[in-house]
Structure formats: C-alpha cells, structure tokens
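All protein chains but one are shown in place.
Showing chain A:
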Amino acid sequence: MFSKGTKRKFSDGDEEISDESLVGARVASSYSLQRQSLLDMSLIKLQLCHMLVEPNLCRSVLIANTVRQIQEEMTHDGSWHMVTEAFCGPGQSPSERLVATEVLCRSREQDAEPKLFSVISYEGCREEEVVADETLCSVSVSDTVSNVCLAGRIGQCWEKSELSGVERDEEALEDSRLGSGEDEEIDTEDGASTESPKTTGQVFGTFEIKNSSPAPDSALEELFSDVDTSYYDLDTMLTGMQSAPKMGPYDILDSLAPSHSSPSIVSTPKCRSDLNELDHIMEIIVGS
C-alpha cells in the first residue's frame, strides 16, 4: 500500500492547498484516493473470516463505523457519485453489473448449504471460501463491484445466529438495492446528509431477513425479465403488502417481509428515491 513513514492526513488534506489550484486538485484527489482505498480495505476486512472461530465483534463494529464515516463524507462531498460510476466500469452498464452479481449469487448457491451460509454471513466462514468468492467477483465484475458485494455483508457481521439461511433471491434483492443506492441521485438527496448513508443503511436493513423460503431459479429470472417497473416498489416488497395484483415472483419476495418492520427501511424518504433509482436501472435492463 502506501510506503511506510508517509504521513497521511485524512482530515486536513484539503487545508494544505496552496495558491495553485492544480496543486489543490492534486491534493484533493490524492485524499480521495486514500479515502477510497481506506474504504476498500475496510470492506475487505469485514469480509475476511477467521477459520471456524467467531470474529471479534468489537473489531467489526469499529470497522463498520469507519466505513459508515467514509460513506457519509463521500456522500457529503458528492464523490459517492463518482464511486457509482466506477462501479459501472468503462463500457459496463449498470445492468451488466447487476446481472454479474446475480451470477455471483447463483454460483454461490450451488455450494453445499453450510458453505453458502458462511460465505454470506462472514462469521465462521473459511478463508478458502472467501478466496473463491473473490475469484468469482473478479471473473464477472470489476474490483470495485466486489467491494459493493462486500458492503452487502456488513450488516450480517453481527449475528450469524439470527440468519437461518440466506437465499439467492435475497442476495438479488440486496444487490439490486445496493445498485439503486449507488446511483447518481444519491448525492442530491437532502435527506442523505442528515441520516446514515443510504447504502450502509440499506445494507444493514437487508439483513433483518429471517426464515425466508427458498426461491427457485425461474422466479429469479422472472424477476429480472419483467417489464413492469411497478414490481419494484420497494415498500411493497419490504412490507409484504401488495398494492396491486403482482405476478408470481413477488410472493417469494413478500415472504421476506415480516422481518422488515424496521422503520429505517420502510418509512424514510430515501426508500422512495431508491425506488426511482431502481426503476431507472430496470429501465436500462429492459431497454425500454
């Protein structure tokens, strides 16, 4: 990483700007780079498991708080917007990223049941499984997207015992929500600055899912092939209510609802904007 002995000033990098705006821009972008690499490092730390032993909760909490802090700052100064562009990658549209993560989820699902569980929930998973996870990530998506996947694991750090089994459709749900959370609209939301970052909030919220029923492959494919964007009413999915007659796949998603009584998911305005972002993504996928 950085050479030893280099003094890093995360907090006041901008104050060192000289009269030359070029130098200022360089310092600022160097700060951004450092901050980004700190974010990446933190997300990887949260993901890595230590063999069979339950990881240190204090360490996990501290790292997650650091991630939240970084994301808050990035949201404030609008650079979260750049991060989401980076997720798309050169020539890679959001739809490709979504599909890629769906592939990621699907291949993981083919592992033996305990392995799947441990990879998702981070606690108790073996390092070799994590490596396989990263391999999958690198095959189908860029590194920054793997960080997105990893971000999805943060909320699960706390209590492995509360998850009875994480299923593919939940992963798809998480990833689609992550995708929506990182769209361009996020930095223009007034609500974002006063609340914890959308992405982290979404991520933490997602892991209240409990006792969900397994989803067949076909349901997942139907999910992504549907044209009607009203299917992606997040509130509907999360609260289990159906505002209008929906097709089959939603029954599966509805079963995820009971645990989503958390007000941070359902009632905050950010869900509405996420919904719009998800619509946007789905439009791209569908090409309408």
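Side notes on the structure shown:
Operating definition for what follows: a contact is a pair of C-beta atoms (placed from the backbone, for glycine too) under 8 Å apart; a residue touches a chain by one contact, two chains touch by 3 or more; residues count from 1.
FYI, contacts and distances are computed from a predicted model.
For the chain of the complex excluded from view, the name given in UniProt is "Serine/threonine-protein phosphatase 2A 55 kDa regulatory subunit B" [choices: "Serine/threonine-protein phosphatase 2A 55 kDa regulatory subunit B", "Protein BCCIP homolog", "Erythrocyte membrane protein band 4.1 like 2" or "Pleckstrin homology domain-containing family J member 1"]. Screening A:R26, A:R59 or A:H76 against the full complex identifies A:R59 as the residue touching the chain left out. Seen across the whole complex, the unshown chain contacts chain A at 1-2, 4-5, 7-11, 34-35, 38, 41, 45, 51-54, 56-59, 61-62, 64-66, 69-70, 114, 118, 123-124, 155, 158-162, 204-205, 207-208, 262, 264.
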